[in-house]
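Yeah, one chain of the complex is gone here, protein chain that is, but the others are all in their spots.
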Amino acid sequence: MGLEEKIPDSIILTSLDKMVNWARKRSMWPLGFGLACCAIEMISTFAAHFDLARYGMEVMRASPRQADLMIVAGRVSMKMVPVIKTLYEQMPNPKWVISMGACASCGGVFNNYAILQGVDRIIPVDIYVPGCPPRPEQLMDGILKLQEIVEKDSLKKVHEEWGRKVV
Amino acid sequence: MRTELSKFLKSKFAGQLTEQELFRDQQSFVVKPDAIVSVCEALLNDENLEVKFLADITCVDWLGHEQEKQGRFEVVYNLYSYKHSYRFFLKVRLDGENLSVGTLTGLWKGANWLEREVFDLFGIKFEGHPNLTKIVTPDELEGHPLRKDFPLTWEQPVFSWNKDDPPEVRNER
Partner (left out) sequence: MSAEKKTITLNMGPQHPSTHGVLRVKLELDGERVVTAEPIIGYLHTGIEKTMESMLYYKVIPATDRIDYLAPMSNNLGYCLAVEKLMDIEVPEKVKWARVCLVELTRVASHLVWLGTHSIDLGAMSMLMYAFRERELIIDLYEACGGQRMMTSYIRIGGLASDLPADFEKKVRNIIKTIREKMKDYDKLLTENPIFIMRTKGVAVISAEEAINYSLSGPMLRGSGVDYDVRKANPYSGYENFDFDVPLGKNGDAYDRYLIRMEEMRQSLNIAEQAIDGMPEGPYRAHVPGVVLPPKEDVLYKMESMIFHFKIITDGFDAPVGSVYQAIESPKGELGFYITGDGTNIPRRVRVRPPSFVNLGSLPVLTEGKLLADVVCAIGSIDIVLGEVDR
């Protein structure tokens, strides 16, 4: 938010934390990009039947500059690695990452020369959603778990964690 | 169609046609590498046969198999005639250092990408191709992944997370 850098260490935030977290949790905007098969399930989640709009998340952003959440939906090929890293770095703080599907989490069935064995090698991941592809309910569950994490965050704690090293 | 086709090829390209195979009702002809372009051109322009559709170009690596004696790589051209609803294959066997064969881009524009893919994955060169560059693999990848001597699970370390900061350097600190 740009505000937390200016808060001195001696100040403890409680109500403000609550409010900001509530707002962040309820209006998380995912980055609208899909990689492979999992992306189709992601679209299903956003579409009529499963309707993710119920959780305030239906606004897919085409530009990483406007997104808070990156859903890595699908296998990450070696050629795509630099692109994903760039996209992640272009997203403004605070940002979260969901690794959706077996491929993004660990390479899945493709243990070969072309696929990165887990997207957590290049960007930090908050939630792993297993499955090949995960059912929309599973993705929703992952998103709700992420919201729990967001809810517990403190403005100041998040600030400290932003400096986490990308491994 | 089969008899017509083999008659046609035998009469016109007797010297270049080395073998005929029939497996599960599928006819394939093995031709010499330098003849493939002229054979295809003749087939495409023949009014009777009208082989107009180049469905696919691919390659088989016979490394470590008996067949390797006849040539390690087998480039397979998959041709189809709309008029006769008939599909057949032309094969070219390549071996040794000089893995190159003429390009079909002059006859079919669709051959462009197909040949690039074979080049990328097998390292077969198509002489005269307008833009013979990598198509699917990343530029950093060395080698040709679909060759049998390319390991399946080998990760090229170009994108490893500690590329800029390799472990040795860190230990010194």
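Letters A and B name the chains as they come in the text, with residue numbers starting at 1 for each one.
To be clear about the criterion, contacts are C-beta pairs under 8 Å (C-beta built on N, C-alpha and C of every residue); 3 or more make two chains touch, one makes a residue touch a chain.
Keep in mind the model is a prediction, meaning the values are calculated, not measured.
Listed residues B:Q26, B:N45 or B:Q70: the one in touch with the omitted chain is B:Q26. In the complete complex, the hidden chain is touched by one of A:V20, A:L52, A:I71 or A:A114, namely A:A114. One chain of the complex is left out; on subunit A, the residues touching it are 32-37, 39-41, 43-44, 47-49, 60, 62, 64, 74-75, 77-80, 83, 87, 109-110, 112-115, 132-133, 135. Touching the omitted chain from subunit B are residues 21, 23-24, 26, 28, 52-56, 58, 60-62, 65, 67, 76, 78, 82, 85, 87, 89, 108-114, 117, 121, 134-138, 145-146, 150, 152.
Just so it is clear, only the chains that are shown with their structure count from here on.
Between subunit A and subunit B, the centres computed from C-alpha atoms are 42 Å apart.
Within the complex formed with subunit A, the residues of subunit B that make contact are 137-138, 140-141, 145, 150-156, 158-161. Remark: subunit A residues 77-79, 81-82, 111-114, 116-117, 121-122, 166-167 touch subunit B in the complex.
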